[in-house]
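The other protein chains are all here in position, but one chain of the complex has been omitted.
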Amino acid sequence: MSILINRETRVLVQGITGREGTFHTQQMLAYGTRVVAGVTPGKGGTTTLDVPVFDTVAEAVRQTGANASVIFVPQRFAPDAVLEALDAGLSLCVCITEGIPIQEMIRVVHFVRQSQVGGGGMRLIGPNCPGLISAGECKIGIMPGNIVQRGRVGVVSRSGTLTYEIVDSLSRAGLGETTCIGIGGDPILGSTFADILPLFEADPETEAVVLIGEIGGSDEEAAAEYIPRMTKPVIGFISGRTAPPGKRMGHAGAIVSGGRGTAQAKVEALTNAGVPVADTTSEIPGLVRQALRS
Amino acid sequence: MSILINRETRVLVQGITGREGTFHTQQMLAYGTRVVAGVTPGKGGTTTLDVPVFDTVAEAVRQTGANASVIFVPQRFAPDAVLEALDAGLSLCVCITEGIPIQEMIRVVHFVRQSQVGGGGMRLIGPNCPGLISAGECKIGIMPGNIVQRGRVGVVSRSGTLTYEIVDSLSRAGLGETTCIGIGGDPILGSTFADILPLFEADPETEAVVLIGEIGGSDEEAAAEYIPRMTKPVIGFISGRTAPPGKRMGHAGAIVSGGRGTAQAKVEALTNAGVPVADTTSEIPGLVRQALRS
Amino acid sequence: MKIHEYQAKQILARYGVPIPRGEAVTDADAAAEVARQLGSPVVVKAQVPVGGRGKAGGVKLARTPDEARAVAGQILGMSIKGIVVRKVLVEEAAQIAAEYYLGITVDRAARRNVVMVSAAGGMEIEEVAATTPEKIARVWIDPGIGLADFQIRQVCYAAGLEREAVASATRFLRALYDAYVANDAGLAEINPLVLTTSGSLIATDAKIDIDDNALYRHPELAAYKEESEDDPVEAEAHRRGLQFVRLEGDVGIIGNGAGLVMSTLDEVKRAGGAPANFLDIGGGAKADLVANALEVVLSNERVKGVLFNIFGGITRCDEVAKGILEAARRLSIRVPIVVRLTGTNEQEGRALLQGTKLIPAETMEQAAARIVALVRGGAA
Partner (left out) sequence: MKIHEYQAKQILARYGVPIPRGEAVTDADAAAEVARQLGSPVVVKAQVPVGGRGKAGGVKLARTPDEARAVAGQILGMSIKGIVVRKVLVEEAAQIAAEYYLGITVDRAARRNVVMVSAAGGMEIEEVAATTPEKIARVWIDPGIGLADFQIRQVCYAAGLEREAVASATRFLRALYDAYVANDAGLAEINPLVLTTSGSLIATDAKIDIDDNALYRHPELAAYKEESEDDPVEAEAHRRGLQFVRLEGDVGIIGNGAGLVMSTLDEVKRAGGAPANFLDIGGGAKADLVANALEVVLSNERVKGVLFNIFGGITRCDEVAKGILEAARRLSIRVPIVVRLTGTNEQEGRALLQGTKLIPAETMEQAAARIVALVRGGAA
């Protein structure tokens, strides 16, 4: 088992003919992902890496039964690409693109989450994220597949390379992973820790979860409110503990954040929720093993 | 019994200090309606007809427990007034105001109906409607109360005075009404025939329903699709049978309407749904009586 | 509010829609001058806010300035569906490779704006809609999101436009949508959108209807409104705040509430009469407005009798009676007037009319039968 994606997932690549899109499509295919379609407006009817290309997502879905998409289109076209995935009835959309204006994402994420009211709808991962891998089954996005080993730990992270670092250490420690997800580094995300944790909680194969947070926002604090209701252990890590408070955000930022968002506040919230928080990445495999034993 | 409003309904008047607002508040109070609050920005803290006035709907709801509102504010402020009612968590809003731009109503009705997804939310009656009366219990809007008599028939109509004409004839014929609703004459409405009919179907006291339609749109046709599933008889009337097709609407109008919208199409749809359609208003009481006998 | 083709094109041009070079003129010499300046074959088109002007001979090609003068002379002053042509648009003729259709309007059933595109544009688009509706691709616009770029692509690809035309068609559609929204239109249409033999797209005809209810926030469109009122009686009625539509018959009809007035029209027709107009005085009318209404109806010389049908709610029957009497004082009324008053203050209203030449009626049906008999009989 795994969460969100598996062997059956039929993946569509939005922006398949771009440099990044083509490169990572190749990587995904090499990992065994079923990439069934690509979309590039104006390139409908052609193929890329033997994958048929369509002008619109709707047409691609109609012709290939794709049910998940990954977005590699540039910044200024990415919000529209997410809405197109939503409109076409996909159940998962992974937006790799970084640098999308925050006001665009507020709108897009709003409509995406609205689709989930009453069940169903589309789940968005990202933007500005590395994507996800269900070990040995399916890889969507840009995570290096070689560091993932089938195992017992679910990984959810706001970072990219830091996640690879930690996943690699879990694999080397022989623990292995079920699904590894990078939810993205932007202020407004399609899915948060609190959205992903229940999926790991419900996945029979996942025995523990590693949550990799960082300074800023309050997603870690929100996760800490949910974790006490879980039956599975969660191990935390927060990067940016020594980051300076940053240049001034204006009064409004300070009023809204109200003291949340610092590494200290996050570590405290997680600790209060019973989560062992690692001081350095190298401690993580040990803490996981310890949690699995008890 | 009755639908939507009754003795317990706590009514708030948006625009209570305007000429129309004050006049009809008086009429509603005289009918026995529990008008518990009024709203006029800037007049908070005063009273009108002994009704306390607030600056915002939210504040009025907090202080008085109002659960329904009626809107008498001018055209350009009315869409915002509906959104304010929605935001304040009212369950019913009746918009009397006429002349609201259609693009505004497309937006407002969209958000209102979105609130109903998954149950709950707010129901909007109107705009450009006379409101509704639950006979002997509560009157919201501008219908003359004296023509309504407690009885067995539910009335739902797109017209104003034509409704009074028909309600009056039902009352004089000794049939009487449960609730009479004018859903409004605009192209985009908060509630359609198809929204109201199920409420009458579920109301134990309503034994038959009179549906008063007119040319334009396809709400009558949509109602005709639902009516065969009802256990109660529906009697129809369509005004505008001899109206000329009107000046040209452009191709787009013709393409979209696709032949629906004429009086003939509506009469046909209702007849096919088993609805006796009266040729003149004076036939209606007889048709109701006949339907109740069979 | 319907506006003229050239006005619609002025609006569209502001939003970046390419339109043919040209100008609207009111006389034949000016038409020739425009043709001379354009230096190319031109199309001369009657500016009337109704369809079917092509079939009526209101659109003609002219190869030279002299030809332009000649056809403009033919078209100016002609009557199309009862409307006299006072202006013609003279514009560069396009070399047509293909004709597309783009339209945006309100889909009442869906409660949304709908965008429609077809590769089968031109005069027969309604025929296409009726016989091969699949040739018209549609997308509905989410009121929260607005028209998304992907929807534009979707509808253009689905319509089967030539592939090389899709990119510029999407820009056209975006501009058309911007114009539609910003001007509170109820309809915006480019038909045909011409793909020229040189591969560019141009709007050779355009149609925009503006939502009358939204005119208050578009003061810049007021000038268009003036020109769009072709019937002086309708124009006068609208100025006085009355809902008025001129019809072909001889029985003037006045009532309160659109539904009631329409039903009154139906009753008059059932009784064998022919309504001369639809006139709704609205809710809560005062005597003055009622008098104005009667005056407007009687200004139509065809009218041989008038029927008042009032169901008093907010409108008070005594106010209506006072209005009728006031109008009777101002005008010399030579036709029969049947008055049906019921509802609020009906006793007071009826009392005021007693002893006058006005003919009372109890019900809508009786009133209709009475006025038709009187008009047919030719006397009160």
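Per-chain residue numbering starts at 1, and chain names A, B and C are given in the order in which the chains are listed.
Assume contacts are C-beta pairs under 8 Å (C-beta built on N, C-alpha and C of every residue); 3 or more make two chains touch, one makes a residue touch a chain.
Please read these numbers as outputs of a predicted model, since none were measured by experiment.
Peer 1: One chain is left out of this view; which of A:Thr231, A:Thr280 or A:Ser294 touches it in the full complex?
Peer 2: Reading the full complex, the residue touching the unseen chain is A:Thr280.
Peer 1: Would you mind spotting which of B:Tyr31, B:Phe72, B:Phe111 or B:Phe237 touches the chain that isn't drawn?
Peer 2: Checking each option in B:Tyr31, B:Phe72, B:Phe111 or B:Phe237, the one touching the absent chain turns out to be B:Phe111.
Peer 1: Which of A:Leu29, A:Leu49 or A:Leu162 sits in contact with the chain that's absent?
Peer 2: A:Leu162
Peer 1: Specify the residue from the set A:Gly45, A:Gly65, A:Gly99 or A:Gly174 that touches the hidden chain.
Peer 2: For the chain that is not drawn, the touching residue is A:Gly99.
Peer 1: Over the whole complex, note the residues of chain B touching the chain we left out.
Peer 2: These residues of chain B touch the chain that is not shown: 41-42, 44, 55-59, 77, 80-81, 83-84, 87, 107, 111.
Peer 1: Pick out the residues on chain A that sit against the missing chain.
Peer 2: 75-76, 99-104, 106-107, 109-111, 113-114, 130, 142-144, 147, 157-165, 168, 185, 187-188, 212, 214-218, 222, 239-244, 247-256, 258, 260, 279-282
Peer 1: Please output the residues of chain C touching the missing chain, sorted low to high.
Peer 2: Residues of chain C in touch with the missing chain: 143-145.
Here is the rule we go by: only the chains that are shown with their structure count from here on.
Peer 1: Given which chains touch which, is the overall layout a line, a ring, a star, complete, or other?
Peer 2: Graph shape, chains as nodes and touching pairs as edges: complete.
Peer 1: Quick one: which chain's Cα centre is the longest way from chain A's?
Peer 2: C
Peer 1: Any idea how many Å lie between the Cα centroids of chain A and chain B?
Peer 2: That pair's centroid distance is 48 Å.
Peer 1: CA centre of chain B versus CA centre of chain C: separation in Å?
Peer 2: Averaging C-alpha atoms per chain gives centres 28 Å apart.
Peer 1: Indicate the whole-number Å distance between the mean C-alpha point of chain A and the mean C-alpha point of chain C.
Peer 2: 54
Peer 1: Among the residues of chain B, pick out those that touch two or more other chains and give their numbers.
Peer 2: 114
Peer 1: Counting only residues that touch at least 2 other chains, which ones in chain C make the list?
Peer 2: 142, 144, in rising order.
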